[in-house]
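Input: a single structure, listed below in structure tokens.
One chain of protein is taken out of this complex; the other chains stay put.
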Amino acid sequence: MADIVLDRVSKTYSDGYTAVKDLNLEIADGEFMILVGPSGCGKSTALNMIAGLEDISSGELRIGGEVVNKKAPRDRDIAMVFQSYALYPHMTVRDNIAFALKLAKRPKEEIDAKVNEAAEILDLQNHLERKPANLSGGQRQRVAMGRAIVRNPKAFLMDEPLSNLDAKLRVQMRAEVARIQHRLNTTTVYVTHDQTEAMTLGDRVAIMLHGELQQVASPMELYNTPKNLFVAGFIGSPGMNFLPATIDNGVAKLPMVDVKLPQELADRIGRIDSNKKLIAGVRPEDFEDAAHVGPDQRDRGTTFKTKFDLVEAMGAEYYVHFTVRADSLQSAQVDDLLADSGGIQDLSEEGSSVVVARLDAESKVKVDEPTEVWVDATKLHFFDADSGESLSA
Amino acid sequence: MEYTRNQKILWALGTVVVLFYALIPVIWIMSLSFKAPATIGDTRFLPSDWTWENYSAVFEGGLGFNRALFNSIGIAMITTVLALALAAMAAYAITRLQFPGKTIILAGALAISMFPQISIVGGLFNVWRVVGLYDTWPGLILPYLSFALPLSIYTLSAFFREIPWDLEKAAQMDGATGAQAFRRVILPLAMPGVFTAGILAFITAWNDFLFANVLTATDSARTAPVALSFFRGASQFTDPSGAIAAGAVVVTIPILIMVLIFQRRIVSGLTAGAVKG
């Protein structure tokens, strides 16, 4: 087992395209690190460089304190789980799992023992003599895991290992991956584009965009104090609502209501020119049906009246949509977020914007009925519209 | 697809017609090969007396057929092995490596596969006589290669593209050297494609008539199809048809057996890529 350190690691391709730029990342021994970001953000390139499957253009990669830039993958003692699983189709499950040990010329008894142990951990005992083609998706995924854990490597690298599974199985295998990693306590780097996986699995999460690291932090820290607009929008589902705003003398002017900022938040933000264009971020759960907000809570925020266009009953809660008058946002990072979600602008009319709120299941909200909504002023986020940097973090 | 009664009858009938179409000429030549010389002119479809006489005439007579068969087998096999070796290297490079000139090589190979053989054979006829390749095995193997190569390169490329090359990376991560990854992971997966390309190359060489007819003069390199075309009766009053038929069956049977055993492979080889084109 070992720690992994990326020291100003870059990857530039022959056509001049830079996939990874000056990446600094320290992954502690036994840590579960997630690399997450939209397509093309460089997370898989970073993983392949750690694996040794791609050359490092500049910078230094250290595994267990040793510089391994020039080492072949086979000499790095790390195991990888591929998105396609990359199971050898002409070998049985047993031979697939044993392959690395056979290449290392381990004694037969040791190989058998280790394969059986891995099979037990992964519940594959009854499938050892089958070929990959005869396995279900979940079983194949477990064989791929088995191939990695059987070697006791210094680290596991996982490249979107769950993305080929259907939704239900994915949740199940997610828990399994977490359980196995916890049990073996092996340093793990896990690449995904799914923020839910990132949040639920990782000790820490590194968010990347356009080859650059945006923020590394624990999941809760990312959620509560995102460093910029992109991180704020990428983490959380449904995503954070973004609205144009200005701050004048401690009062934030949002499209639906003016909010007096709590002293603590105002101090964090500091002095702001009242003409400066800002973007305010409100997470859906920081709204509430005013009728269900206790009097002690009520002071922390402001209320406003609106009508809901859409009410989605989720059972444990409601997702409600309402429209506010607001100019569309001009921000590069907002565009990046849109691109990640498939580039679908909400279908509201020009000059208006849809806000999603998460309300208590007890509230009796209905479509088109005027309702008083409360917003938690202490949980507001403010971003510089030009740079996307958070002012409140 | 659900069929109505009439459709069922129609397609069943179609099946029978296709079977007849494909098999009658072959059955006919076989039947002719079993006819006794006395009844060869009876113009009946099936022999009245069955005999092996024609076969013994082919193998024992002074027709040079044994030697021709030996030449055919040797030349076709060497062609196949060489074509596979050269084409496998090229196809690997074309599917796996990035280098300028790839498209030109593919286009050139395609163009060569369209060349009319007659346009090449004249030049070869003249050059081979000068350099001493006329009427030798290499003198046939080389032109066969030039036609087997494009076919093999295309077939192998189509197969190689289907190999999940992630496996090569996976093997590297499992601690394999490049050579180990190739031998233990890639090669077993590539074998079906290599095998298919080999069969197609063999058939190409075995089937040729023009090159063998022009570039050989004696038994030393004459192949079986050419020998067949040279069959004459023992005297000018003897009809060589029986011997020709027997020789034809002998030339055809090995290929037919091969084709039937490996039919799946051959079909996938023939249609590889062309369908997607």
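All chains are identified by letter, namely A and B, in their written order; residue positions are counted from 1 within each chain.
Keep this in mind: a residue touches a chain if its C-beta (ideal position, glycine included) is under 8 Å from a C-beta of that chain, and two chains touch if they have at least 3 such contacts.
As a working rule, contacts and distances are computed from a predicted model.
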One chain of this complex is not shown here; going by its UniProt record, which of these names is it: "Molybdopterin dehydrogenase", "Secreted protein", "V-type ATP synthase subunit A" or "Sugar ABC transporter permease"?
-> "Sugar ABC transporter permease"
Across B:58, B:190 or B:203, the one contacting the chain not displayed is B:203
Only one of B:51, B:117, B:136 or B:180 touches the unshown chain, namely B:117
May I ask which residue of B:57, B:75, B:145 or B:221 touches the chain that does not appear here?
-> B:145
On chain B, residues whose C-beta touches the chain left out of the figure = 1, 3, 7-8, 11-12, 14-15, 17-19, 21-23, 25-26, 28-29, 32, 40-41, 43-45, 86-87, 89-90, 92-102, 105, 108-112, 114-127, 142-143, 145-147, 149-150, 153-154, 157-158, 161-162, 164-167, 203, 206-207, 209-210, 213-214, 225, 228-229, 239, 241, 244-245, 248, 251-252, 255-256, 258-260, 263, 266-267, 270-277
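The definition used in the following text is that only the chains that are shown with their structure count from here on.
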So, in the complex, the side of chain B touching chain A is made of residues 164, 166-167, 169-177, 180, 184-185, 188-189
Which residues of chain A touch chain B in their complex?
-> 51-53, 72-74, 78-80, 82, 84, 86, 88-90, 99-100, 103-104, 147, 151, 157
